[in-house]
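In this view, the complex is presented without one of its protein chains, the others remaining in place.
Presenting chain A:
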Amino acid sequence: MAAPVLSETNSAASTVRKLTIGKALNLGLRAAMEADPKVIMMGEDVGKLGGVFRITDGLQKDFGEHRVLDTPLAESGIIGTAVGLAVRGFRPVCEIQFDGFIFPGFDQIVSQVAKLQARTQGRQRMPIVIRVPFGGGIGAVEHHSESPESYFAHTAGLRVVSCSNAVDAYWMIQQAVRCDDPVLFFEPKRLYHSGNMKAEVDTAATPDPLFSSRVVRQGAAVTLVSYGPSVKVCLDAATAAEEEGRSLEVIDLRTLSPLDLAPVFESVRRTGRLVVVTEAPSESSLSSEIAARVQRECFYSLEAPIMRVTGFDVPYPPAKLEEHFLPDLDRVLHTVDQSLAF
């Protein structure tokens, strides 16, 4: 099985490459396929085309049609057959083309993928990864810009993660594929090919554990917590705040289920203030859950109510309105001001 990209890296005698998030995911998937012949890719247009976002580019050519499956156009079919393939011993990696198209597969995800391990008292593993390009900001039509992660974080039996940068993209996808539990893997689609997000990825490095959160910028005044595409918004806000003399700490959750809130508790005990930033609407969401747990653990440290900057509780709006829907630097800083005013 040829692996032209990685061997090129090796022949250059360096394991470090500057990659976009999209390319990092592509190389991560390639590495996962090389590491285990039971790993297969499934999805609409993932083969010849390499996926509508080209995340699986070149994989079918190198690994063959039985390992990179251009599937019929049916999301329940993708997930439902992945379950059967997993029973057979495969490790399917399913691509859902866009966030808003996952719902035909929702039944199979919550009824079978999530429950089979418990139903069989652990005899049947479900090592399935479901990759979902998510979030807005790409000027798309309906159903192409959604943030459905809370549905899955709410479902027992699933694990949910989201990457925000190229280094995590490269490692987290490989770790998700190795995980024996089903993993919903949310990818920040608007940042896939952003040149600004290019980062140096050392393919010989040792990554953090998959289900761990991380402080990505240290600060003292207010803690910002986010994941996926909104991490960049928070980092930009922290940079802008610094010019005004305010020091914001930014935490990238990375894992949404299970949540790893230890770094958040530690941070909030120092800052006394927490702002949670998500594109997903606020009601009964991950941001609600984070607020509930932080108030329980950090009650006596809080100097202000826990605040949220989120998408509104409306269907994702037409593209000309999405800049109002999406949390941006100004809304984050505005909410930071409100927190500090307490």
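Worth a mention:
Here is the rule we use: contacts are C-beta pairs under 8 Å (C-beta built on N, C-alpha and C of every residue); 3 or more make two chains touch, one makes a residue touch a chain; residues count from 1.
In the analysis below, contacts and distances are computed from a predicted model.
Going by its UniProt record, the hidden chain of the complex is named "Pyruvate dehydrogenase E1 component alpha subunit" among "Extracellular solute-binding protein", "Copper chaperone PCu(A)C", "Pyruvate dehydrogenase E1 component alpha subunit" or "tRNA_anti-like". Only one of A:Ala74, A:Ala292, A:Leu321 or A:Leu340 touches the chain withheld from this view, namely A:Ala74. Contact with the omitted chain, checked across A:Phe53, A:Phe90 or A:Phe152, is made by A:Phe90. Checked against the full complex, the candidates A:Ser14, A:Thr120 or A:Gln218 give a single residue touching the omitted chain, namely A:Thr120.
Touching the omitted chain from chain A are residues 40, 66, 71-72, 74, 76-77, 79-90, 104, 107-108, 111-112, 116-125, 156-157, 159, 179-181, 258-259.
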